[in-house]
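Data first, discussion second: the structure below is written as structure tokens.
All protein chains but one are shown at their positions in the complex.
Each chain carries a letter (A and B) given by its place in the written order, and its residues are counted from 1.
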Amino acid sequence: MAENPRKPKPPTDVFTPWEDPAAKPLIEFRNVTKRFGEFVAIDDLTIDIYEREFFALLGPSGCGKTTMMRMLAGFESPSAGEILLGGKSMVGIPPNERPVNMMFQSYALFPHLSVWDNIAFGLRRDKKSKSAIAARVDEMLRLTRLEQFARRKPHQISGGQRQRVALARSLAKAPKLLLLDEPLGALDRKLREETQFELMDIQEKTGTTFVIVTHDQEEAMTVASRIAVMEHGKVMQVDTPAKVYEMPNSVYVADFIGDVNLIEGVFSRPAPETCQITYDESEPPIHLDATPGIAEGARVTYAIRPEKIRVSADRPDDLANAAFGKIIDIGYLGDISTYHVELANGQMVKAAMTNSTRVSRREFTWDDEVWLSWRETAGVVLDH
Amino acid sequence: MRRIALIALPYLWLLALFFVPFLIVLKISLSDTALAIPPYAPTLDLSEGWAGIRDWWSGLDFENYVFLTTDSLYWKAYLSSLKIAVISTAITLLVGYPIAYGMSRARDEWRPTLLMLVILPFWTSFLIRVYAWKAILAQEGFLNQVLIGLGVISEPLTILNTNTAVYIGIVYTYLPFMVLPLYAALEKLDDSLLEAAEDLGCTRMKAFWLITIPLSMQGIVAGSFLVFIPVMGEFVIPTLLGGSDTLMIGKVLWEEFFSNRDWPVASAVAIVLLAILIFPIVLFLKNEEKQWESDT
Partner (left out) sequence: MRRVSWFNVTSLTFGLAFLYLPMVVLVVYSFNANKLVTVWAGFSTKWYGELFRNEAFLDAAWVTLRVAVVSSTLATVLGTAAAYVLVRGGRFFGRTLFSGMLYAPLVMPDVILGLSLLLLFIAIGLDRGMITIILAHTTFSMAYVAVVVTSRLVAFDHALEEAARDLGCNRWDAFRLVTLPIIAPAVVSGWLLSFTLSLDDLVIASFTSGPSSTTLPIKIFSAVRLGVSPEINALSAILIGIVTVGVITTSLMSKRAIAKRIRDENRAET
């Protein structure tokens, strides 16, 4: 029997070790708590990170992501719980004896050493032969395209080059795990975007597990295989970027990642297979597809991304939901335009449309009355 | 116009009261001792015109310098000063580094207080701080009383009027000059550099040697020169705390000038001392300039 060519690839080819119950995680946080005096930086946290993952810890400053990273590196030890690396407990093992290297936010390049000596620093600690060190340093210089800067001191190279030296230095020892603390924070936007792809490329080439700490959600979405969204020392959600974006499990995550409309209302099931949310007496309810697990009459928040909402002059008849309103504001961002539309009841809704054609005149303008429409599956219902 | 005045005022002052005096010392060091006022010859007599200048010029010679080499007192004093200065600089560095390090690693809210505590003795009279050790180190002094009281020793130690007392006095009085530049260098040290070194496989001790020491080198150099150079010419400490066998060139110069009233030899002693010190002084100024450049 010939295989159907359109049959999807078997899931084992896709890199999803977290879905494989037989896979052994590289890093295990087991009920880890970290207190600084009264302040609880990490609150009973359990998380698994797998080999070859590019794992992002995402959250606002003070959420505990840096503390988690410093515990992995060995600069802080947990107040309770335990961290395992490759199945071995890391309790009491000092930073210099861990197969973990870190790329510091400030890069922490040694100012008195040349680029070459900075990269060789860790290798020399391992008492490797001179030729082995030289070969490895040259390999790292090639990998990060720094060959012609080898003899310079850190203050004689640009910010982007320094960032690459820091990366090369932390990769030189071929650590099992590389920690990156806001690695791109000091770079300007354009360079940051380029470097994100470079990082992914290097991660793939070296097969190293990367854990990155960042407060920049776009960065996390771009580079990571999975993202842990953190808040107040707790992990709110761990998932792939697409899942975190499309299926946030809480109002916090929905709001933190990307732009979102949050509409509060009451959930009901008028018929067994239809669900809806009533948010205002004067507006029609929002129709949903089957949403199990939520009680009749529960107060919920409906989260819908602006790009899921279509703006049109006439009432469309192909979509389940429609609302009428007036354009209050237009934000033109080049690739997309964002419309702030006020519904009759005063509710503001953001809708984004891609500017797929060059137009000399905008399709809609201020004070235009428009219809907003979206599918049953466009949003998510978040229980309170 | 004002810019010229601003430059000229301190410039002329320094020329007149710093530069010219050195030329005079140089000139007198080439003159002969005389029983006259002033006690040297020849003196420049401009009233005789060109002949006066010629007489004066032909009267100058290197006799005093030759004398310094023939009398072993002088070169022994230079060598002894050099030895005392080198050893006491090393001790001051060893004592001062942990203090400066402790200050720089102290909590932020403690640091201004610690800094004040280190600077305070520096504001108190140098003479009095040296004198204080007389009462401590004397035969029946504080230290011997305490040690005998504790039963550590039964006979009082003889420390005052020995070279040991001189070393103690130097280390004590010059300690702030060592600690402050070291602190300035160590305070700038970024903690993440030490963490990076540990992360890359250093023990704490190794990280200290490979990162902390090299990065505080400018402070070490500045502090060492600030101790070494003035100690070479030190007069008060060997006079108050040293014994008859404590030989230091500053003391010799003083005695040559005030007791023997041999101005030309005293001048020659000063010129040779300056020649010895000019190299470290230039190095010190260069180091400061480098620090200045790296700061701006």
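To be clear about the criterion, contacts are C-beta pairs under 8 Å (C-beta built on N, C-alpha and C of every residue); 3 or more make two chains touch, one makes a residue touch a chain.
Note that the structure is predicted; figures quoted are calculated from it, not measured.
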Write out, one label after another, the shown chains that touch the chain missing from the document. B
Out of B:62, B:142 or B:209, the sole contact with the unshown chain comes from B:142
With the missing chain put back, one of B:6, B:53, B:73 or B:213 would touch it. Which one? B:6
Among B:53, B:66, B:79 or B:106, which one is in touch with the chain left out? B:106
Hey, which subunit B residues sit against the chain that's not shown? 2-3, 6-7, 9-11, 13-15, 17-22, 24-25, 28, 38, 95-96, 98-99, 101-103, 105-107, 112, 114, 116-121, 123-129, 131-136, 138, 140-142, 145, 172, 175-176, 179, 191, 225-226, 229-230, 232-236, 239-240, 250, 253-254, 257-258, 263, 266-267, 270, 273-274, 277, 281, 284-285, 288, 292, 295-296
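The working rule: only the chains that are shown with their structure count from here on.
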Per the centroid of Cα atoms for each chain, what is the distance between subunit A and subunit B, given in Å? 61
In the complex of these two chains, what residues of subunit A are touching subunit B? 73-75, 94-97, 100-102, 104-106, 108, 110-112, 121-122, 125-126, 169-170, 173
For subunit B, which residues count as touching subunit A in their complex? 190, 192-193, 195-203, 206, 210-211, 214-215, 217
